[in-house]
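Dumping the structure here so I can ask a few things about it.
Heads up, one of the protein chains got dropped from this complex, but the rest are sitting where they should.
Showing chain A:
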Amino acid sequence: MRSLQARYNRDRVMVALLLLGTALAALPLLLLLGYALIEGFTSLNWDFFTKTQKPPGELGGGMAQAIVGTIILNGVGLLLAIPFGLAAGILLSEYPEHPLNPPLRVLSDTLNGMPAILKGLLAYVLIVKPMGGFSGLSGAVALAFIMLPILAKSTESVLRLVPWTIREAGLGLGLPRWRVILSLVFPAARAGVVTGMLLALSRAAGEAAPLLFTAFGNVYMQLNLLQPMDSLPVRLYTYAVSPYDDWHRQAWAAGLVLLALIVLTSLLARWATRGRQ
């Protein structure tokens, strides 16, 4: 047995090491947030939200078409994903004895871990190729593929938080099971379900990889889902790898907007599920 003093010293060394590791882990994020705030705020202006792209090399312009595109793509994607995601969540939480559940849970987790770019490739093979061109619709489908497993998982976990006594009360009154689920369990978990949708939305909103060859990108305002559509992450990427300083500036601004979106959603999610866990 080592002496007590040696053991204390060892403990102190380990604490120091752990602190160092924690600092190392947090460092990239803090630096990234700092740079995004500084570079982003100095580049954000009203034009960013209201104007579309100017020709390369010309100063000014904004990302209005990308902002509108991101909203449309993610909105449509969420609408497509909701029925499937909620249904899977209901099945996993409300029918624990269902034979489909074990494979569904494993495959849903696996799907969640699959690289986003593969979901874009799938949307390309399924939609872009048969339709013969890039379209906002295919981008929305690719984003829906990303949202699906997140929705299923979050719906399952918030439905599980609803006490079983509520279900028993409904069943005891003679309500059929589906009415219990839709009229009692869902309203009780509403805030959580909405939070799950927001989380899925914020995850998908930052994805550029699956949109590169589905929604493709567009320098003009485009509201038609069957035409190529722009999005903030894709525009950010295009500008960041471009040779123009003014575009780099706008890319930082887009990064700040995306970050703000994610911080807002996560705060909202914390607020909606406060005091639950």
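Of note:
Keep in mind that, in the parts below, contacts are C-beta pairs under 8 Å (C-beta built on N, C-alpha and C of every residue); 3 or more make two chains touch, one makes a residue touch a chain; residues count from 1.
We take it that contacts and distances are computed from a predicted model.
When the listed names "histidine kinase", "Cation:proton antiporter", "Phosphate transport system permease protein" or "Sulfurtransferase TusA family protein" are checked against UniProt, the chain not shown comes out as "Phosphate transport system permease protein". Interface note for the absent chain: among A:107, A:131, A:169 or A:221, the touching residue is A:107.
In the full complex, chain A makes contact with the omitted chain through residues 7-8, 10-11, 14-15, 17-22, 24-26, 28-32, 35-36, 39, 83-88, 90-92, 95, 98, 100, 103-111, 113-119, 121-122, 124-126, 129, 145, 148-149, 152, 176-179, 181, 202-203, 205-209, 212-213, 216, 233, 236-237, 240-241, 248, 251-252, 255, 258-259, 262-263, 266, 270.
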